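All protein chains but one are shown in place.
Chain naming follows the written order as A, B and C, and within any one chain the residues start at number 1.
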Amino acid sequence: MKIGMIGLGKMGSNMRERLRRSGIEVVGYDLDENLRDADSIEEMVEQLESPKIVWVMVPHGDPTRSTVEKLGELLQEGDLIIEGGNSKYTEDRELDAIMEPKGIGYVDCGVSGGIWGLDNGYGLMCGGRDADVERAMPVFDALRPEGPREEGFVHAGEVGAGHYAKMVHNGIEYGLMHAYAEGFELLLAKDIVKDVKGCFQAWSRGTVVRSWLLDLLVTALDDTPELKGIDEYTTDSGEGRWTVEEAIENAVPMPVISAALFARFASRQENSPAMQAVAALRGQFGGHAVKM
Amino acid sequence: MKIGMIGLGKMGSNMRERLRRSGIEVVGYDLDENLRDADSIEEMVEQLESPKIVWVMVPHGDPTRSTVEKLGELLQEGDLIIEGGNSKYTEDRELDAIMEPKGIGYVDCGVSGGIWGLDNGYGLMCGGRDADVERAMPVFDALRPEGPREEGFVHAGEVGAGHYAKMVHNGIEYGLMHAYAEGFELLLAKDIVKDVKGCFQAWSRGTVVRSWLLDLLVTALDDTPELKGIDEYTTDSGEGRWTVEEAIENAVPMPVISAALFARFASRQENSPAMQAVAALRGQFGGHAVKM
Amino acid sequence: MKIGMIGLGKMGSNMRERLRRSGIEVVGYDLDENLRDADSIEEMVEQLESPKIVWVMVPHGDPTRSTVEKLGELLQEGDLIIEGGNSKYTEDRELDAIMEPKGIGYVDCGVSGGIWGLDNGYGLMCGGRDADVERAMPVFDALRPEGPREEGFVHAGEVGAGHYAKMVHNGIEYGLMHAYAEGFELLLAKDIVKDVKGCFQAWSRGTVVRSWLLDLLVTALDDTPELKGIDEYTTDSGEGRWTVEEAIENAVPMPVISAALFARFASRQENSPAMQAVAALRGQFGGHAVKM
Partner (left out) sequence: MKIGMIGLGKMGSNMRERLRRSGIEVVGYDLDENLRDADSIEEMVEQLESPKIVWVMVPHGDPTRSTVEKLGELLQEGDLIIEGGNSKYTEDRELDAIMEPKGIGYVDCGVSGGIWGLDNGYGLMCGGRDADVERAMPVFDALRPEGPREEGFVHAGEVGAGHYAKMVHNGIEYGLMHAYAEGFELLLAKDIVKDVKGCFQAWSRGTVVRSWLLDLLVTALDDTPELKGIDEYTTDSGEGRWTVEEAIENAVPMPVISAALFARFASRQENSPAMQAVAALRGQFGGHAVKM
């Protein structure tokens, strides 16, 4: 099997490598000359055999949209595009609506795994029509972790459902991380507790909270005792925001994940305007001193 | 009528003044020689006529406890103690259990009004036995705002209920202030909005959110345009914490007031340990750069 | 002065009446024959003198959009549309972009006041160009509460800023209501508190939490003691959701208002799927009985 791949950044390059290790030929294209196998998207498409499969792995938003639209002009009826980036599911729906009349298949695929994926495999969540997903299955099987397919791959539903599942996955991740983080802060604050890292490590086996994130937190505490010197500043990607927006859209109460998202916003503020207002109000009615 | 008052700080002094304006004699005692009318609690008690009434207005915790216990030794059956400070209701229950066998009445009274109370009157919430509350009514009527009694005074329930009601009042206050504060921050963040103060001021009449706190926020925005330079640092008094603790004790969901309380905690942190943990975790699994 | 008004529902009819009371002529149009003064929008527009002003007061979304677009065909350069409904500010921006090239002015105006507005006046927040707002000022002055203009009216900023301010107003309202509601629930839960309504009423004067909403809650507790029999089911309008979405868009932490919004979502659920999941999980690891 031979597929095209557009976008050879940190994720894309590793995925190309994992595909090659399992015997799938990959013709890669990237803006960076040092990374690519073909010098243009046209050239890449020409090197594939019909029906052609192209995996798109570029930043979401305009880059993904323009890349898919360009493929829509180069590919033909019966070919297949897999959008493996971080698109919002609504974008998938719009792009599919352009491809569908041309007879070009469209499958969206959320990819989890980060820097660990090359060796351990990537968790994959895809959305699309049955026949399209079926056709791409050798690619998915090569990328996902070894073991039973259903433990590392899901055909979640219609076009968009793959990125939707990945979005929810990331939202959950926000909540999980913050739950551990709150526990960390409380243990650190309590004087009778002398070995905070030891507590987390002791939960690694046999307790209800054991998880991969817990293991990573233990590693982080090994690397940086009590996390001293690490700045609270934390960015957020689109998926966390989209998850809460979707909760609102679907009238789903989401206090935990939204709290985790808001805490990230707050971590980037030097001085919270909301708390300035609270402080100012207290100064007005209570004669409480206001710090300037 | 003539009563004793122990504790002549900012609140106590103003209350003594308001009582005197309405014709009630007050013998005040304070550690500060310049404020007091009598040089000791004993002397103060001696100057009162039986059955005696003493209003206690000292810091909550040990000062209140030791003051009330001392009064328990100086007063006699039929006398009455009004605990007007910020005691936790459980403290009232304990102190009453000491006074009750001696036949000394105990009424707890939450007092709201701050620096505005002297002229406008104080909102009063009291707890105790009917006969004791009835006896203290001239004092309450002198302190509360003019107008119908029930709009500035309540006999909320048993001993402790007054401070309980005041505690809940303050918890609500936390939530109200933070709701305005979040709105302030969002308006300030939005580029198309050019007159944030004007928005709040326009709500002063005729809109659903009009309130005294809103008026104060407008004043604060007049004093300090856009609150520039005010520090987010905000302390919290016992009542906010107790309110959420009572919510937990009584299995009452309290997301709004607890969020307002937690935001105050966060306003005093230089670097959030919880967010350090989140940042460190992201560094572990995503290869995201961690700021040091 | 003579203006047109489209939409004579509960709000529109009252506003027409208030305008007429202050001497402004109004030609109203509505789908309902019994309410309208003109039998078509065309007829209504014809009865106005140039430069013409038309106030639009129909449901947000498609009705507002199609009405404004129709006015765009009937009105001429120099005329003015005031969108007084509950449009999202983004809709205002889009509609203005259609009107601006035609030389038709566009002002958006958030209106607060509900059933009390006819007699007390409406809180008004508008957005638009200075000249357009200036032209509409007699209309605004007639609708707003008496007293200083700035206490019932604001020109908040660019086109869209009026509805934006109204949106934030409603978001704040969600938070305020829920803060009182949490306090109500806690007071009700506590056995030593015997007079819950009395507590709220005692805060009406002289305390920090006094407000119009507090007065309404006292009235509600008068009407329905302890609110017995009232169903928790609470709907939410667009503004609450939009406020939280805008908070996410602008990276503004909004724990209080979002919690109030989520509580409304939850109030409409028979059985929370999230809590089903928690119950099921506890059944898995703890052998805790799961209720079916």
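Keep this in mind: a residue touches a chain if its C-beta (ideal position, glycine included) is under 8 Å from a C-beta of that chain, and two chains touch if they have at least 3 such contacts.
Since this is a predicted model, take the numbers as computed values, not measurements.
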| item | value |
| --- | --- |
| Chain not shown: contacting residue from A:Glu83, A:Asp132, A:Glu173 or A:Asp236 | A:Glu173 |
| Selected from B:Asn86, B:Ser258 or B:Gln276 as touching the chain missing from the view | B:Ser258 |
| Hidden-chain contact residue, picked from the options B:Cys109, B:Ala266 or B:Ala280 | B:Ala266 |
| Contact residue for the chain not shown (choose from A:Leu75, A:Ala165, A:Ile230 or A:Val278) | A:Ala165 |
| Absent chain, residues of subunit A that touch it | 89, 112-114, 116-117, 120-125, 127, 144-145, 147, 150-161, 164-165, 168-176, 178-180, 182-183, 185-187, 189-190, 192-195, 198-199, 201-214, 243, 246-247, 250-257, 259-260, 262-263 |
| Positions on subunit B contacted by the hidden chain, ascending | 208, 236, 241, 244-245, 248-249, 251-255, 258-259, 261-263, 265-266, 268-269, 272, 274, 285 |
| Hidden partner interface residues of subunit C, rising order | 10, 114-116, 177-178, 180-182, 184-185, 188-189, 212-213, 216-217, 219-221, 224, 227, 229-235, 255, 259-260, 263-264, 266-267, 271-288, 290-292 |
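Note that only the chains that are shown with their structure count from here on.
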| item | value |
| --- | --- |
| Superposition of subunit B upon subunit C: rotation angle, C-alpha, nearest 5 degrees | 180 |
| Farthest chain (mean CA position) relative to subunit C | A |
| Interface residue overlap between copies subunit A and subunit C, same or different (over half shared) | same |
| Distance between chain centroids, defined by C-alpha means - subunit B, subunit C (Å) | 33 |
| Touching two or more other chains - residues of subunit C | 208, 251-255, 259, 262-263 |
